[in-house]
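The structure that follows is given in the form of C-alpha cells.
A protein chain is absent from this complex, but the other protein chains hold their places.
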Amino acid sequence: MRITLHLSGGLRAVLNHLPGETTIELEGPAPVRAVLEKAGINPLLVMMVTVDGETTDKEQILVHDAEIALVGPVAGG
Amino acid sequence: MELKPIHERCSGCRACELACSLANFREMNPAKSALGIEGRFPAPGDYRIHLCDQCGACAEACPEDAISLESEAYLIDPDLCTGCLNCVDACPHGVMFVHPGSETPIKCTLCWACAEICPRDAIVMEGGA
Partner (left out) sequence: MLFGYAGNILEVDLNTGQVNKTPLPEDLARDYIGGRGFVAKLLWDKIGRGTDPFDPENLLIIATGPLSGHLVPASGKTHFGTKSPATGGYADASMGGHFGPALKYAGYDILILKGRAPEPSFLVIEDENVELRSAEACWGQGAITVEEDLKKELGESFQIITIGPAGENLVRFACISHDFGRQAGRTGVGAVMGSKNLKAVAVRGTGGLPVFDVDGLFEKSKEAYKKVRAKPGFAGWTPEGTAGITNWVNEVGAFPTRNFQTSFFPGYKDINGQAVLERIKITDKGCFCCPTPCGKYGKTATQLGTAHVEGPEYESIALLGGACVLGTIEEVAYANYLCDELGLDTISAGAVAAWAMECFEKGILTEQQIGRKIGFGDLESLAYLLEKTAAREGIGDLLAEGVMRASARVGKGSEAFAIHVKGLEWSGYESRNAPGMMLAYMTADVGAHHNRAWALGHDVAGSAASVHDLISAGGRGGRLAKASVSGKAGRVIELQHIRPLFDCLGICRLQYMELGFEGENYEALFYLVTGRKMNWDELLKVSERIWHLTRAFSVREVAGFGRSADYPPPRFFTEPVPDGPNQGHYLTREELDILLDEYYKARGWDENGIPTSETLKRVGLGHVALELAGAK
C-alpha cells in the first residue's frame, strides 16, 4: 500500500527532522500504528489521525492506498 | 444562480458579514453588511443565517422605483432612494439593513463574497452555469 502522511505543525515542532509530507510503502492490511513505526514517528506523539479526511485512531486497519493526516500534541484551552 | 444558507454548518463566526462590508463598501464594518447571523442560545443552541433570497418584495414596496432587478439581483439606485425605508418594512426576511451613516438601506448585491469566505461552507452558490 502507498500511504501519504501529512504531519501537522504541532507534530513537526517536536519531530523537526521530518518533512511535512512523507510517503510510506508497506504491505496491507496494517494498522495506522504500523505506518507510524515505519516512518519513525513515535505513536505516542500522534494525538489525532484522519484517514482520507475521516477522523479515526491509531488502531484503524488500512487496506488500500490512503492519505493520512497526523495531528501532533496540542493543548486544551 | 442563488445564494443558499446551510444553517447547520454555521458556527457564528460572522466572517461573512465582514467580507460583505469589504466587498460592497471597502470597509471593515459588519454593521454595514447585507446579511445577519443570529445565535439562538441557550436553546435550541444553533445559528440562523439571514440572507436575501432576491424575492423582490423590496422593489414592489418602493414608491420611487429605486429598486430594480439587475441580472439576478435586486439593487437599490441610491440616486433615486429617498430613505423612506418602506422596503425595510416590506422585507419578509429582515435583511434590508439600516445604518446611521447611510440614507440608503443596505441590501445584498449577490457579490458572493460571503460564500467565498465562509470557512464552513455554510453559504453556497447554487444553480446556474
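Chains here go by letter, A and B, matching the order in which they are written, and residues are numbered from 1 within each.
One rule holds in what follows: a contact is a pair of C-beta atoms (placed from the backbone, for glycine too) under 8 Å apart; a residue touches a chain by one contact, two chains touch by 3 or more.
Because the structure is predicted, anything quoted here is derived from the model rather than measured.
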| item | value |
| --- | --- |
| Contacts of chain A with the absent chain, listed as residue ranges | 6-10, 12-15, 20, 37, 40-50, 53-55, 57, 69-77 |
| For chain B, residues in touch with the removed chain | 8, 11-15, 18-19, 21-23, 26-32, 38-39, 41-47, 99-101, 116-117, 119-120 |
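Basically, only the chains that are shown with their structure count from here on.
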| item | value |
| --- | --- |
| Rounded Å distance between chain A and chain B, as computed from the means of their C-alpha atoms | 43 |
